[in-house]
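Complex shown without one protein chain; remaining protein chains in place.
By letter and in written order, the chains are A and B; residue numbering begins at 1 in each of them.
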Amino acid sequence: MAKRNYRPLVSVKALQKTMGRYYAITNYHRYWGKPLRRPLAWVTSGAPVELLRAFKIHSAYPEQYAAIYSARKTTVALCEIAEAAGYSQDLCSYARSNIGGVLRPDLAPLGGMPKPDLLVACNNICGTVLKWYEVLARHFNVPLLVLDTPFLTAELTPQAKDYVLEQLYAMSADLEKITGRSLDEKNLVKQMRRSAEITSLWKETRQYCQASPSPLNAPDFFIHMAPIVVLRGSQEGIDYYRKLKAEVKERVELGQGAVENERIRLVWDNIAIWPQLFTFYKMFADKGACFVSDTYSGGWAIEQAPGTPMESLAATYTEVFLNRSPEFRANQLINLIREYKADGFVMHSNRSCKPYSLVQEVIRRKVMSETGVPGLMIEADMADSRAYAEEPVRNRVQAFLETFE
Amino acid sequence: MSEINEQANSNESLELLLEEATLNGEARLQRYPKKKFFGYFCSYFPEELILAAGLEPLRLLPDGGNSTPAELPAYCCSLARGTLDMEIRGKWQDLAGIGFTHTCDTMQCLSGIWAASGHSKTVDIVPPVMLNTSGASRYYLAEMHTLMKTLMALTQQDIKKEALRNALKLCGYTRKLATELDALRPNLPSPLASALLRAGQVMPRSDYAQALEKCLPTLKEMAAPPYRRVKVLVSGAVVENDSLFAMIEDLGGRVVADDTCTGYRHYSGLTLIGAENPLSDIVQRYSEMPPCPCKNRSLNERLSYLTDLAQQRQAECLIIVIRKYCDPHAWDAVALSKSFRNNGIHTLTLEIEGADVGGQERTRLQAFLESMIEDSGL
Partner (left out) sequence: MQKYFVGVDIGSLTVKVVLLNEDLETLGMVMNRAGFSGRDVATRLTEQLLADSGLTTQDVSATVATGYGRVTFPSDREVSEITCQAKGIIHLFPSARTVIDIGGQDSKVIKLSQNGKVADFAMNDKCAAGTGRFLEVMATALEVEWQEIGELVSTSENPTKISSFCTVFAESEIISQVSAGALKADILAGVCESVASRVASMTRRTGLEPDIVFTGGVAHNQGVVNALAKQLGFPLLVSREPVITAALGAALLAREILKA
């Protein structure tokens, strides 16, 4: 008898509805965008979307679509298109598949992304987004706005904060020109408040996983993080997470775990392996191992920095975890392991994401030394299935899980 | 008598520089026992500050081989892996410190990894990426101030305005000489020019300036027009030896211009001296020099710069040399080769593991240059 050891959430339906609505609205932007004077921006996942919302700009996220392309198993075909156009196979697979989808929308799920009226990139997550969006800017011939958030080797320096702040004001001026609207301060405050609320809800939802058994597992984090990425600042997003939080709370009260017979608690580091989202974590669930937290979806569970809206945006978006030192990130992982009483952690050495992955070994050592729990490294790619070798991965996972016996 | 002396000096200087280029700083302890070196990555690290701190800037280059230190995954460039490996082997122990400039993601990570697992003292500067954006210059200036303070703490010595101005002068002069050399390069063997330009990054700066000044007359005499040679523009990042340039020369090409970090781009840009705060002068030069792919001065500025450069030097083709896993150059290569092709300039994108070229590169370079030769009817 096939034993099912993964408990799906009821909220998934609400999620599908919420996201479905978002994709539909986005895909039909060409019909309502102009009449409503609401341009479409392609935006990086770490961009200050609250500012864009204050200008009534609708945002679409290439990284988000890239994850869908992966789930729908179209990434490889799309990457091949980009590679044929000269883009090296060693470049970020989100970028390659996105470019493939731009060149051949007929090969992309959902017919690819709707054409942008502007591009907004923030390099707090990586330097690749700058190059990627330059390519898009040349292709679409639309304005490219870049928020340059200097890397923080330690704490946020006054000069970095001033620099980002000044850029935000300049960006605001550019957005006024592009939209023909002036910055609505009240609206910005409202967007920030909504963001803060959605972030709070997500944070609290994740915190329930400190319970044993954990009500959620890694696939849940990755699937249910979608609204916080693309609907941050919206009421629909808030409504959705209220629902999710309630369900997760109930699970804890009923002692329902995401994984049956949870006996190993783990923390996950890096982006998900989207093409193998379920099959990969099943290897763990089958042995009673549950991922009780992760550093990736947790990246959207941060407090807003204090100050005026612009000051808060400047600090919050510069201080994202990917823009911080290995020491900061090691501490983040150590805290998660302690708070969530994890027995070990797994790091995805993700070829596509250098900022996330290159520092993993030094982090792994520090974390193992400070917490005493073992850490496993898995080599793969977040979206390109050609970089996933099932046998070697299975071997490593099996060996790792055996150490808990 | 003095003419003969001059010639002898000139030849000696040339030999010195070529030796230094081969060593890449390896024999610094024996050759310059009284100097204290400070290592750095990247042409955006302000050498003036290192010099003003009484230290000699030493560009860190990998010493060959395919190193795979455990602290880095395989999918990053051999510049990072090689130099980190050398750190672990204790090759940089004598350095006063190591300066990291946050340019590409790999350098950004390397800084943190080095600090966590290396022995040397690391120092960071985080210049703006969007060099022309609001607040960028002000921010860059503040970063310079912070760096200056860090270097002062490192050396336990003050850095006065005069020291900065002297450093600016020395760097400005060096750049002027390098520019003269670069102007000659269409008429000099390709590996000679590349070696002489690299030498200036791996030896004491004033010694370099002196030696280059002395041998420029000899170089001018050596210079001969590149008849029947295919004129090549090379674009890339760090190229730590002359293997590629030698092969291009060997196969009938001539590198008439280079846009590489260890080549002319390191010395490019205007050095002005005149601001009340010398740091402002320094910021200006680094902000305005021809950008590398990690920086953005405008969407197509780099493209325009390279197009103009090709035109000025009458380059017939472009070779984009990309170190494996170097993302920024791999990104730019597409737009660059498309743009050049549209202008009728053939482009070859050559991916290499490090800087050494072998049979595989030879096949590609040769086929490329053969097609150029046939084209020009030679």
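Keep in mind that, in the parts below, a residue touches a chain if its C-beta (ideal position, glycine included) is under 8 Å from a C-beta of that chain, and two chains touch if they have at least 3 such contacts.
Because the structure is predicted, anything quoted here is derived from the model rather than measured.
S.K.: Name every displayed chain that the left-out chain is in contact with.
M.R.: A, B
S.K.: Which is it among A:L188, A:V367 or A:A387 that touches the chain not included here?
M.R.: A:A387
S.K.: Among B:E15, B:D94, B:D308 or B:E370, which residue is in contact with the omitted chain in the full complex?
M.R.: B:E370
S.K.: Provide the residue numbers of chain A that touch the chain removed from this figure.
M.R.: So the residues of chain A touching the unseen chain are 76, 80-81, 83-84, 86, 89, 385-387, 389-392.
S.K.: Touching the absent chain: which residues on chain B qualify?
M.R.: Residue positions of chain B that touch the missing chain: 359-360, 362-364, 366-367, 370-371, 374-375.
Keep in mind that, in the parts below, only the chains that are shown with their structure count from here on.
S.K.: I'd like the Å distance between the centres of chain A and chain B, where a centre is the mean of that chain's Cα atoms.
M.R.: Once rounded, the distance between the two centres reads 37 Å.
S.K.: Which residues of chain B touch chain A in their complex?
M.R.: Touch list, chain B to chain A: 70-73, 75-76, 102-106, 108-113, 115-117, 124, 126, 128-130, 133-136, 138-139, 142-143, 146, 293-294, 296, 299-300, 322, 324-325, 327-328, 330-335, 337-338, 349, 351.
S.K.: Sort out for me which residues of chain A touch chain B in the complex.
M.R.: The touching residues are 85-88, 90-92, 123, 126-128, 130-132, 134-135, 137-138, 144, 146, 148, 150-151, 153, 157-160, 162-163, 165-167, 169-170, 325-327, 349, 351, 354-355, 357-362, 366, 379.
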